[in-house]
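Just one protein chain is left out here, and the rest sit where they should.
Order of writing sets the labels: A and B. Residues in every chain begin at 1.
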Amino acid sequence: MLTLVELAQLVQGEVEGNPELIIKGISSLEEASMEDISFIDNEKRLEETKKSKAAAFIVPSGVEGLNRPLIRVANPRLAWAKVLEFFNPRPQQKLGIHPTAILGEGVAIGKEVSIGAGVVIGDKAVIGDGVVLYPQVYIGANSSIGDHSLLHPRVVVEDGVQIGDKVIVQAGAVIGSDGFGFVTTAPGHHYKIPHIGGVIIEDEVEIGANVCIDRGTMGKTVVKKGTKIDNLVHLGHNVQVGEGCLIVAQVGISGSTEIGNRVILAGQAGAVGHITIGDDTVIAAKSGITNNIPAKSFYSGFPARPHSQQLKNDAAVHRLPEALKTIKKLEKRLQRLEEAKPE
Amino acid sequence: MLTLVELAQLVQGEVEGNPELIIKGISSLEEASMEDISFIDNEKRLEETKKSKAAAFIVPSGVEGLNRPLIRVANPRLAWAKVLEFFNPRPQQKLGIHPTAILGEGVAIGKEVSIGAGVVIGDKAVIGDGVVLYPQVYIGANSSIGDHSLLHPRVVVEDGVQIGDKVIVQAGAVIGSDGFGFVTTAPGHHYKIPHIGGVIIEDEVEIGANVCIDRGTMGKTVVKKGTKIDNLVHLGHNVQVGEGCLIVAQVGISGSTEIGNRVILAGQAGAVGHITIGDDTVIAAKSGITNNIPAKSFYSGFPARPHSQQLKNDAAVHRLPEALKTIKKLEKRLQRLEEAKPE
Partner (left out) sequence: MLTLVELAQLVQGEVEGNPELIIKGISSLEEASMEDISFIDNEKRLEETKKSKAAAFIVPSGVEGLNRPLIRVANPRLAWAKVLEFFNPRPQQKLGIHPTAILGEGVAIGKEVSIGAGVVIGDKAVIGDGVVLYPQVYIGANSSIGDHSLLHPRVVVEDGVQIGDKVIVQAGAVIGSDGFGFVTTAPGHHYKIPHIGGVIIEDEVEIGANVCIDRGTMGKTVVKKGTKIDNLVHLGHNVQVGEGCLIVAQVGISGSTEIGNRVILAGQAGAVGHITIGDDTVIAAKSGITNNIPAKSFYSGFPARPHSQQLKNDAAVHRLPEALKTIKKLEKRLQRLEEAKPE
């Protein structure tokens, strides 16, 4: 529990009302008890606060007219996330190296790590300070995990993969599998191209459950700082993903494609290989990207086109069955006119 | 081996012919030996039985004209499944707790469990009677597995997940990963929202291989009784799936979407977040659901529309290249008429 003023410090907000008010948790407007703080993220929800039992509210800076204890903040959802985290810490994994973990030769382990039961770490791997490896994680030879990164159970990091600081990897993800590269020497005969490249996952990236990120053929597959990847996403060999992107569940990116910074790829979208997607672009769900996409654009459909064009096309298709009937009628009317035409 | 009458008891059917006939297995009409029983699921296949060597047949109740030993049942496919199971039990996992399994503090284990090699169970987890945990399964702290549930190798159940009775989870599935929830505080800067909620998997659910089911942000992600989920499906945070649904491979459901009872989602379909799909609705393969869908409907396409409308649109598109030519011709004919028009 915290006082209102302590909570305000946590979220960099300003208190209105009794700063010594004791807060024991955070909850939605409906479910809040008289010892909880709750929150609204816009003025429209002001009316709803009247029915809430909450002891106090996190509100946007400008909101007026609520005569209850408050914390005013620039970004109420951010404040909510921080308070939620404070009151509900997830169970911590125990510090230390579990006796059943298997460490290779020349492994370097940082301070205050938690290495769980059945973890296997290959030769010469480097594990940073404060790293948490849940049980059954596999780290290949010559890989490195940066400080304060957290790998959930059964994550596989193959050999020669570099993972930055404060990276979170959900369970079952595979980083550094071989890419899908073959030389077809005759119809149906595919000779495997060795994949000697690596993977670089930069700081503060999050990778979802059962995601697959292939290693480079030569060179590296790269996911840059702060990008977040949802479950069951596939990144092919030598894909480059920029900073601060959001890649939603079940997206697939083929080999060597380059994605700019702050790109959003919605669920089940796919991209062919060897293309470029510009900065700040949004790709709608289920899109199929077959060509370079410029920066700051919004594309959808398959083949992906500017979304406004796609909407026009889709609306037109929806009117098409009627239009075909109209064409039939026009033909008949025209024929009648033609037949009536004076010779 | 069983006698015909014993088999009839197993499938709640009625014997015709020698009840003491010995049956040693079940096979297809073509492959059955003279000691096997075979089956037909409708009268149309009656003719095919004549060539079969099978000692006896499971047939639908009403079928006449087959002068061979029979078991008549209401649902021949159900009877087939039961007899198949009887004659072909899968290899059982050994009862007991393997010495290499690692159990946390305060774990409660029921009777007659099988806990395989390398299984890791977190503190205060509860494992019911008759549970089978294949090798390398991970159960997080404070989670519970109901009676007679069976988790295949490498399933991950994160902390605070409740799994009901008689649940089957195929290998590699992840239940309780963090949802894909972030507060974007500036372009490209995504602050992780803690996921403090849980997951509830009710009785008799089946979950496919490498499926990912995220935990709730607050509250729970829920899959209700008897729902069956195929491989590589993604369920986002706080998704609610009703009873008796069928969710086919590679479907993705975004956060907070609610799916009614007895809904069928065919393969590779996707749904955006925060929508509702009504009871008894069928969604065709590859559909993209962007809005609420009423009960008892059949939707397809992207954006998903009633299937009958979608079929009309698709058929119209297929006629469109020809229609565009027709429009060109109409224009010319019209122009000719206009030019010929008497002034």
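Criterion: a residue touches a chain if its C-beta (ideal position, glycine included) is under 8 Å from a C-beta of that chain, and two chains touch if they have at least 3 such contacts.
What you see is a predicted model, and the numbers here were worked out from it, not measured in a lab.
Of the candidate positions B:Gln136, B:Ser149, B:Gln162 or B:Thr221, contact with the hidden chain is made by B:Gln136. When the whole complex is considered, the residue among A:Leu46, A:Val120 or A:Ile200 that touches the unshown chain is A:Val120.
Against the chain not displayed here, chain B makes contact via residues 27-28, 75, 77-78, 81, 84-85, 88, 90-91, 98, 100, 116-118, 134-136, 152-154, 168, 170-172, 206, 208-210, 226, 228, 230-232, 243-246, 248-250, 261-262, 267-268, 280, 285-286, 314, 317-318, 320-321, 323-324, 327, 330-331, 334, 337-338, 341-342. Listed by residue number, the positions of chain A touching the unshown chain are 100, 102, 118, 120, 122-123, 136, 138, 140-142, 154, 156, 158-160, 172, 174, 177-178, 180, 182-183, 185, 187-194, 196, 210, 212, 214, 218, 232, 234, 236, 250, 252, 254, 268, 270, 272, 288, 302-303, 305, 309, 312-313, 315-317, 319-320, 323, 326-327, 330, 333-334, 337, 340, 342.
In the analysis below, only the chains that are shown with their structure count from here on.
Distance between chain A and chain B, defined via averaged C-alpha coordinates, is recorded as 26 Å.
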